[in-house]
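Omission of a single protein chain aside, the complex is shown with its protein chains in their original locations.
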Amino acid sequence: MIDFEKVKQTVGGKKITLGAVLKSDGSTVATKTGGWRSLRPVTDFSKCVKCGNCWTFCPDASYKKNEKGYFEVNLDYCKGCGICSEVCPVKCISMVREEK
Amino acid sequence: MTKKVMEASHAIAEAIKMIEPDVIAAYPITPQTHIVERLSDFVADGELKSQYINVDSEFSALSACIGASATGCRAYSSTSSQGLALMFELLFITSGMRLPVCMSEVNRALSAPINIWNDHQDAISCRDSGWLQFYVETGQEAFDLSLMQFKISEDKDVLLPSMVCMDGFTLSHVYEPVDITTKKLVEDFVPRYKPVHAVLDPEQPLTQGPIGFPSEYMEIRYAQCAALNNSIKTIEKVFKGFSDKFPVQIKNSRPERYYHVEEYQLHDAEIAFVAMGSMCGTIKDVVDRLRNRGEKVGLLKLITYRPFPKDAIKKSLKGIKKIAVLEKAISPGVGGVLCDEIAGVLYKTDTQPDIRSFIVGFGGRDVKLDHIEKIYEMTKNDKGSKEEWMF
Partner (left out) sequence: MDVLEPRTASQSGSFKSRDLKMAIMGLPEEEYFAPGHRACAGCGAAIAMRLLTKAAGKNVILVESTGCIEVVSTPYPETAWRLPWIHGAFENAASIASGVESALKAKGRKDIKVIGFGGDGGTYDIGILGLSGAFERGHNIAFVCYDNEAYMNTGIQRSGATPFGASTTTSPSGKASIGKVQWKKDLVHMLVANGAKYAATASIAFPQDAFKKIQTAIKTEGPSFVNLYSPCVPGWKYEPSKTVEVAKLGVLTGAMPLFEVIEGKHKVTMPRDPEKLKPVEEYLNMQGRFRHLFKPKRDDKALEEIQKGVKDRLRLLLEYESKGL
């Protein structure tokens, strides 16, 4: 086990780490790739059968199962690819244009 | 203290055996083979408990060392010439990731034409890779530096890979008396490696080797270069500690006190030779001859090459008007590498010496006593040009 504090360095005021090492803590979550999309998925939960396809096939792990067992999209990361809409067996996910 | 007459390659193998790296990755290339063969003998006889990987190429050798070092283990490899060239991209990567991998580099000429004999072109061509480089003259120095390099590389203020360079055939295959001390003393001097930043462990998951965008890369490189520059202090500390703990056992086998440079008869010299590696032994003989004839000449031998020991060189060459640098490597289009680097150090100092390079020994060509005498004569009498090839 290493002391990660000892790995931190500062060069010219910029914070870096020794050998560019990072904690494997999934810190990319700080970047909201949801800003990339022009379409976003909208689920009609009345039709949803909770199969989990949307969750399985999302490249950005943007679906999360809620307490009722339905899958909700996390718009912070959804890039609007539309795979979820395609793989839904009951076609209850539509891709809607983002207003801007 | 254990004195044995042995090949310098085998002396290195003895040193590595005592250091006991966790992982040894080895790919054979002449003239390094005797090191890795002897190490595999030790492993086969159960005398060395390292994981020995017979890799498929030199880039796999250094890659495996990167993997092992990143996992928090002590890693070692050895190569020469074409093998070092094949590892080229990984040299920079090892250093950039600050992994203290240690290597024995048996100096051999680079193709083409293919040539298995000694010169320094291979390691010198890697001088920008961010590795520490040391050059040794004798089997004893090879043994000693092979122990010291681990302590230096693994130091928390260094954490950079290092290579100990020895001349292929002219040193690696030469039998000399070597004091190989005892394992207990070595273990006292070189403690087990304690990683500071490089571990791969599910208990503490880390990401090593990310992409560095323009916004980040330069600072990370600065930190690496600063560490290489500052390693000069750690090297001095280790040299001192070693010299204290391991006094000279065999006369003339190594300097009394290890330092970045070794001065030989330099005290009142008017002309100085500068060189690295085993040819320094021959040069010392010529210096003795010339001194007997009343000539005021000496030798400055470089042991530490990277980081370049600027202060030590400035101090040792102060006041000397003529410097003849004997080189076994060249930067085509510019000239002898060592000469230019030393000239840079001496630029704007009080003495403005006449400094020239003499290209010797390429591709294993013998560096003879006559060559060195001729070099002295040319330097003394201002004959010849700034770059002379001594065929």
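Going by the order they are written in, the chains are A and B; count residues from 1 in each one.
One rule holds for everything that comes next: a contact is a pair of C-beta atoms (placed from the backbone, for glycine too) under 8 Å apart; a residue touches a chain by one contact, two chains touch by 3 or more.
Since we're looking at a predicted model, the values are computed, not measured.
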Full-complex contact with the absent chain, from B:28, B:212, B:281 or B:363: B:212
For subunit A, residues in touch with the removed chain: 15-17, 20, 22-33, 36-37, 49-53, 55-62, 65, 74, 76-77, 79-83, 85-87, 89-90, 95
Interface with the unshown chain - residue positions in subunit B: 22-23, 25, 50-51, 53-57, 59-60, 63-73, 75, 89-90, 93, 97, 199-202, 204-213, 216
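Going forward, only the chains that are shown with their structure count from here on.
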Subunit A residues touching subunit B - in the complex, by the definition given at the top: 1-2, 6-7, 9, 11-12, 14, 16-25
In the complex with subunit A, residue positions of subunit B that touch it: 96-99, 156, 159, 195-199, 201, 203-210, 212, 216, 219-220, 222-223
